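All protein chains but one are shown at their positions in the complex.
Labels A and B are assigned to the chains in the order they are written; within every chain, residues are numbered from 1.
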Amino acid sequence: MHYLRYLGRLLAEIGAYARRNKAWWLVPLVIVMLVLGLLIVTGQAAAPFIYTLF
Amino acid sequence: MSTASRQVWNWRDDTPTRRREAAVARLRRTGLVGGVVALVAGTVLNLVLGHVIVGRLLVTLGALQTMAALWRPHLLASPLRWLQRFGQLVGAGLAWLLLTPLWLLVFVPVGWWLRLRRRDPLHRAPLAAGLTAWIPRRRSSDAASAARQFQDEDREARELERPECALPAPELLAEVDDAGGPSA
Partner (left out) sequence: MNILGISAYYHDSAACLLQDGRLVAAAQEERFTRRKHDAAFPRHALRYCLAEGGVSRDAVDAVVFYDKPVTKFVRILKTAFAVAPRGLPTFVQAVPTWMRRKLWIPAEIATELDRAGAGRCGRVLFTEHHEAHAASAFFASPFENAAILTLDGVGEWATSSLSAGRGNRLRLLEEIHFPHSLGLLYSAFTYFCGFRVNSGEYKLMGLAPYGEPRYEHTIREHLIDLREDGSFRLNLDYFDYLGGLRMTNARFADLFDGPPRTAESALTRRECDLARSIQAVTEDAVLRMARHAHRATGDRRLCLAGGVALNCVANGRVLREGPFDELWIQPAAGDAGGAVGAALHAWHQLEGGDRVLDGQDRMAGAYLGPAFSDADIAAWLDARDYSYTTLGAGELERDAARRIAAGEVVGLFQGRMEFGPRALGNRSIVGDARSPRMQSVLNLKIKYRESFRPFAPSVLAERAHECFDLDAPSPYMLLTAPVARERWTETKDEPFDDIIATVNQVRSDIPAVTHVDQSARIQTVHAETNPRYHRIISEFAELTGCPTVINTSFNVRGEPIVCTPSDAYRCFMRTEMDTLVLGNHVLEKSAQPAWNEDGDWRDDLPLD
């Protein structure tokens, strides 16, 4: 997937921010939010299928 | 016609006919993708996972949608719009469902903890008399920083207590004075 290629770059940026600014709290928070964001997007896209299923 | 203006005319000079054609093509594409996905999912459910009734239902719906997409795409307009709206609703619902726990588990406790320790990430407290609210920029940006999607914070600079009307440190200006040309 197209976005997967850029996921590495995004995580590296977040990591670099955390290291340079001593803000390690950001790393787990962003990872959790990315996972939640993915769930929301998938849920939104899959809703029509779930709807037809149940 | 110049390339640039032809480009612009192509996007903007849309007649109702062209708009309709584009809409039909879009419907056909979306309908086909959805229909085929439903067909495949139905077949898998039916043959591999053993959910016969749900599987058949899905295969039927998928087949109907695929046929409609191929021969009568305009019939799909209204159902697809509703499904999309439904999807958006589900997305909004999911956002609340998933983000509220995060808010309650992380943001609310951390917010309280910050307040208990009298730390405000936004520096909202009033400024003492006789001080300036200007925050000096001690680091300049360069080619390396321009490649990054973030800037390096200078938290110390925010805490500096400089008198009102204090001028920026001369070395900051010297950075450009040395590099730039003579004064006009």
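For this structure, a couple of remarks:
In the analysis below, contacts are C-beta pairs under 8 Å (C-beta built on N, C-alpha and C of every residue); 3 or more make two chains touch, one makes a residue touch a chain.
The shown structure was predicted, so the numbers you read here are calculated from the model rather than taken from an experiment.
For chain A, the residues touching the chain absent from view are 2-3, 5-6, 9-10, 13-14, 17, 23, 26, 29, 33-34, 36-38, 40-41. Interface with the hidden chain, as seen from chain B, comprises residues 1-9, 11-13, 91, 95-96, 99-100, 103, 107-108, 110-112, 114, 120-124, 126-127, 131-137, 140-143, 146-151, 153, 158, 164-168, 172-173, 175-177, 179-181, 183-184.
Throughout what follows, only the chains that are shown with their structure count from here on.
With each centre defined as the average position of its C-alpha atoms, the distance from chain A to chain B rounds to 11 Å.
Interface of chain B with chain A (complex): residues 34, 37-38, 41, 54, 57-58, 61, 83-84, 86-91, 94-95, 98-99, 102, 106, 148-150, 152-153. Across the complex, chain A meets chain B through its residues 13, 16-17, 20-21, 29, 32-33, 36, 39-41, 43-45, 47-53.
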